[in-house]
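Left out: one protein chain. Kept in place: all the others.
Let's turn to chain A:
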Amino acid sequence: MSGHDSKYFSTTKKGEIPELKEELNSQYKDKRKDAVKKVIAAMTVGKDVSSLFTDVVNCMQTENLELKKLVYLYLINYAKSQPDLAILAVNTFVKDSQDPNPLIRALAVRTMGCIRVDKITEYLCDPLQRCLKDDDPYVRKTAAICVAKLYDINAELVEDRGFLDSLKDLISDNNPMVVANAVAALAEIQENSARPIFEITSATLQKLLTALNECTEWGQVFILDALSRYKAADAREAENIVERVTPRLQHANCAVVLSAVKMILQQMELITSTDIVRNLCKKMAPPLVTLLSAEPEIQYVALRNINLIVQKRPTILAHEIKVFFCKYNDPIYVKMEKLEIMIKLASDRNIDQVLLEFKEYATEVDVDFVRKAVRAIGRCAIKLERAAERCISVLLELIKIKVNYVVQEAIIVIKDIFRRYPNTYESIIATLCESLDTLDEPEAKASMIWIIGEYAERIDNADELLESFLESFPEEPPQVQLQLLTATVKLFLKKPTEGPQQMIQAVLNNATVETDNPDLRDRAYIYWRLLSTDPEAAKDVVLAEKPVITDDSNQLDSSLLDELLANIATLSSVYHKPPESFVTRLKTVSQRAEEDDYPEGSESGYPESPAHPVDGAASPSSSSGSRHPATSPPVAAAPAPVPDLLGDLIGLDNSNSLVPVDQPAPAGPPLPVLLPAAKGQGLQISAELTRSDGQVFYSMLFENNTQSVLDGFMIQFNKNTFGLAATGPLQVPPLHPGTSARTLLPMVLFQNVAPGAPNTLLQVAVKNNQQPVWYFSDKISLHVLFTEDGRMERATFLETWKSLPDSNEVLREFPGLVIKSMESTLDKLAASNMFFIAKRKNANQEVLYLSAKIPRGIPFLIELTAAVGVPGVKCAIKTPSPEMAPLFFEALEHFLQS
């Protein structure tokens, strides 16, 4: 090979596609190979080179493996959009699957399994059958995975053709790679099936334990994870298993170690001998600690798992607390996890050492870490009664540094300490009061106010202190208002003198009349009535003894903990959530079908998501906002046929390639109604322009509310600014009364351009055999025209911005628009090919820079100014075609509103 691959990215003067086409058909092998590389290069940067399908497939019959692999890579990418043409490749595949070279056989079966085209799937069965019994282990291990691929496409076929049995046979294969892949494939199939398919008997267990020793590290993980489902019959069997697995703890691969730990922990439950258990704990400690020497990302995973393990078996690492001390160069996410574990391991024996560390962390630079360290001291105080006093003295020391956020955090934890040990440490209240006026965080303020109210009788000037807060009562956040209300009531009950009396009236008035917070109002009314009917009863209620709080450092309840422990070494153990709360694994088939049928659905997938604010990282909410609930029924047989987008461009028979899907369309978002049934004599048409995979479509829904069948639908577009026109005839089946049909009409640009000033008008005419011609108009929203290659480098952006004259800058303000979250807005914009370049802060406003491009290479340079949550968005754009600006703003406004 000569030169650099990067040359394949360079553009040519002549049209790129024709030139490539010519080269692909060259008589010279090298030239053809180079051409395929160029095609792949174009493909990887997102250019559409699907029109070269036939030419590339022609290069497939070659002995050259390098070239063959490239062609296969291309095939996997485009077969879906060219199902009819993909058939052309089948013969070569079938031939290749019988090639004398095992690499070619494996390659063929591997690739065929990745081509998710129904017609090909049928041809896959025979070669797969053969390859599962191939002499070469490389072919067999590839075939094993291929069964899982096939199951994902067509589960029934796999069961009918007996592939599951062949797969189970492979568990006894003499090659460990094959065994590992068979196990992985079976485990996946089992996960997606309700029937028992892959059950681990004690015979399989023995086989797999033997294979374990010879497997690659990855195979070991597959096997260990599969075996972790096995329930040993008795303590003896459990001991045996553990004995076979323990050597894996010495492995350099962290995944192997953690999976082995999981296995051992699980079997330990059955082991009755305390000696053995103790011994196992001792054996597990060093490898667990060693995980903390790995890369920080692995450390994080390990720490999240260790957090669970020490909750269940604190003895394992009881003596290792030192290894959890934070290193100054640990990433913050590692430090936070280490703190959590230090609290869990803190004991009367090591508390002095631990406090010394916490004190040190509390003076570091990173504010979040400092806060957490201060809180950790408080949690230790609550957890360890005998150490509480030492913890408090450390907190007091920290308060004296007078670093604002340290003080506030300390006050929050001291409130908890007071609740844990009532009437023990009140002597420090005076010190706390010194910091009163520096408090500006709601939680800290609320905590301080609680303390004042609770100990009002011991604080001489409690009324003055509270009064100072009352001035700003209406402006305080609800949390503080509630505490002020309660504290004032307590003060009044404890010191029913004139001052407090006036205060209580002011507060009750404020909290009932002046507020619109129902919690506050309700609480105020309760107090009010209590105080006015029976002050003694009020005392009993408000000043009642509070239940003592306990240590919350083992916050997981035991059933959740057990579930999570069973899921050690899975994502579950990192998120500390049960799998069902975040696994939204979908049958690929159903998703595919959905995507293909309703591209507008997947388009608006992003804009939709802000409605479910993006789930917390590492904390997927249980009401996961996934668009694809795990329960969505898999489409049984096969993926729905895919519209053949380019069929008629190449002039092939596409009579059935564009198949409308006449199933009701609850999945897609509703389309705007353009021709209401009332106007269309019972025919209702809803439609919208959408963009999917770089192509503009007209997504249409026809609903027949007439009494007769409607057929022979045709469509015509009037001249418009962008010359949008249909690429082919409208494909709508005869519509029976009461039915509807959805269709996707691929559109081209610049076919029949209307002269004059740009506008968004799109006039459409639709006719059928039964009714007169219907006319309606639609709007061209510019955002469907934004192309995928609209991203600009920062430097280019700056340059372009400077190079355009100021007269090309257009400014528009949208006073009514509110940006609720920068992030989801950016997501939305990106989903419509408006690409984020940079942002800066200007006072309280965010200034975003984005770029977009419409066909014919017209760029838009966008500057958005807004403050999150505050109405008013300013947008300035610069573009070589400023006459397009109104269209752009219209699209943007619509976009930000939705």
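To be clear about the criterion, contacts are C-beta pairs under 8 Å (C-beta built on N, C-alpha and C of every residue); 3 or more make two chains touch, one makes a residue touch a chain; residues count from 1.
As a convention for this text, contacts and distances are computed from a predicted model.
Asker: Looking at what's absent rather than what's present, what does UniProt name the missing chain, "AP-4 complex subunit mu isoform X1", "Late endosomal/lysosomal adaptor and MAPK and MTOR activator 5", "Elongin-C" or "RING-type E3 ubiquitin transferase"?
Answerer: "AP-4 complex subunit mu isoform X1"
Asker: Considering the whole complex, which of A:Glu360, A:Glu385, A:Glu514 or A:Asp534 touches the chain not shown?
Answerer: A:Glu360
Asker: Of the listed residues A:Gly162, A:Pro331, A:Gly857 or A:Pro871, which contacts the missing chain in the full complex?
Answerer: Checking the options A:Gly162, A:Pro331, A:Gly857 or A:Pro871, the one contacting the hidden chain is A:Pro331.
Asker: Return the single residue from A:Cys254, A:Cys391 or A:Leu724 that touches the missing chain.
Answerer: If we include the chain that is not displayed, A:Cys254 is the one touching it.
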